[in-house]
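Complex shown without one protein chain; remaining protein chains in place.
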Amino acid sequence: MLKVEEQTPVVFSSELLAKFDDIKSRYPADKSKSALLPLLHLVQAEYLWVSTPAMDKVAEYLNIQPIEVYEVATFYTMYFLKPQGKYALEVCRTGPCCLVGAEKILSHLENKLGVKEGEVTADGLFSFRGVECLAACGYGPVLQISPEYTFYENLTTESVDKLIEDLKNKI
Amino acid sequence: MSEKVKVTIDGITVEVDNGTTILNAARQIGGDIVPPAMCYYSKLQGSGGKCRTCIVKVTKGSEKDPRPMPKLVASCRTTVMDGMEVLNITSPEVLEARAGVVEILLINHPLDCPVCDQAGECDLQNLGYEHGLQKTRYEFERRTFERIDIGDKIQLHMNRCILCYRCVFTADQITNKRVHGILNRGDHSEISTYIQQAVDNDFSGNVIDVCPVGALTDRTFRFKNRVWFTKPVDAHRDCDHEKCNGKVTLWYKGADVLRVTARKDQFGEVEEFICNTCRFDKKATADWVIEHPTHIDDTSVIASNHYETLKPLHVIQPNEALQAANEIELHKTVKY
């Protein structure tokens, strides 16, 4: 339960709203609630997380009650309800990946980044978490980086080190 | 679709309208064979199927297709077919599975009945008494949530919630705007408003009545008294709310009205939803026209203070087969 707190009001850009309209047009006119999941993805791609004011705006856009948006956003695991690192690393931690060393990758990330699962590094660049099966079991261990959801397979501790350096140098 | 179909439950045959569920057919028979229902509520569309306490065994699908159903089914959401045969309390398999559901419902329940206002009229308490084990096999820390006030009239104890969704359906179907819902997933699911908000509109108080456990309780009645020390009396008033007919039960302690609830039928469901004015604001005898003491089922602890003459359920009075099947009920009638 969130306390009512000061959260920056959100104004969606006209580009974003144009994307909203495009998605809404895919469903029958009275079923625009169907657009909710894709819309939340768009919001997250734009702001890197989904804030309460943003959810309220989405509810307003789709003409539904805010609680209907909260219900959905908290049900699905992909929506970040608090700010994450610029690169949110998600490592698969389910059976087949663990057979080939996913747990090692997770503890390596924790050491390398110096933060615990779910926390953001001081520079705001990285956060990581273990997620359940990413459907790439044959190429494990795997991780993906939101918001683009680029995918990295057959990880080793060395390849993870390199990946993090590359991301750091990207800015 | 007005034709009648025949269904046999625990050996008792009854004719019901086409489209009736097994649970409602059993309710028409009445007595011990009615499966318990924690989430189903006949007045709320879409409710049921979730708690799994009403599961029964279908040994014969129908006259046309006599194959038994492969799994136990939720009687509240399975419609009867002509010639269907169902086992409830006569099937050890059903009783074992139901005891399993009860055990599972209780593993994360705080078992704080001694300080819970619902105690004495709690469906989970009754169910636990009938089917539960003497001690728990769950040895881990129980799930806990903060207790929250949703508005100044209703308190939410999420720890006690069994996620029946009744209050969500009530808010959707009875009130004009829903501000609370189910958040999160799996065993972290909770009833909440997400950002702290009051659940506040004319009919919001009904979520208290539909809650099968003590998760949603009346703040105006909080810790006032145990329900079995109070005396329920049916009363009515001229309510000017268009959707409320003002028919309620007043719960007295001495001369004081401690709380007001909607009237409940023999299956614990409210007969008609009432408005918040009647429920929360009219707590003087002068506000009401008193009718008579409320009939309380003699199996309830609340009945311990009552002096009514017991009558067998009306459906079993004229029917000898039903009398035989409900011997215990009848026996009680004769004895007391």
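Which chain is which? They are A and B, in the order written, and residues in each are numbered from 1.
Criterion: contacts are C-beta pairs under 8 Å (C-beta built on N, C-alpha and C of every residue); 3 or more make two chains touch, one makes a residue touch a chain.
The criterion applied here is as follows: contacts and distances are computed from a predicted model.
S.K.: Which choice in "Potassium-transporting ATPase KdpC subunit", "Cysteine-rich domain-containing protein", "Branched-chain amino acid ABC transporter permease" or "NADH-quinone oxidoreductase subunit F" gives the name that UniProt lists for the one chain left out?
M.R.: Its UniProt record gives the name "NADH-quinone oxidoreductase subunit F".
S.K.: Which candidate, A:40, A:88, A:105 or A:120, sits in contact with the chain we can't see?
M.R.: Missing-chain contact among the listed residues: A:40.
S.K.: Out of B:147, B:185 or B:243, which touches the unshown chain?
M.R.: Of the listed residues, the one touching the omitted chain is B:185.
S.K.: What is the set of chain B residues that contact the non-displayed chain in the whole complex?
M.R.: Residues of chain B in contact with the hidden chain: 48-52, 55, 71-72, 74, 77, 97, 100-101, 103-105, 107-108, 137-138, 140, 162-163, 165, 182, 184-189.
S.K.: Since one chain has been left out of the picture, which residues of chain A touch it in the full complex?
M.R.: 26, 28, 31, 33-38, 40-41, 62, 68, 71-72, 75-79, 90, 93-96, 98-100, 131-140, 144, 148-151
Here is the rule we go by: only the chains that are shown with their structure count from here on.
S.K.: Going by the contact rule set out above, which residues of chain B touch chain A in the complex?
M.R.: Chain B reaches chain A through residues 146, 148, 177-185, 192-197.
S.K.: Could you list, by residue number, the parts of chain A that touch chain B in their complex?
M.R.: It is residues 1-4, 52, 65-68, 70-71, 74-77 of chain A that touch chain B.
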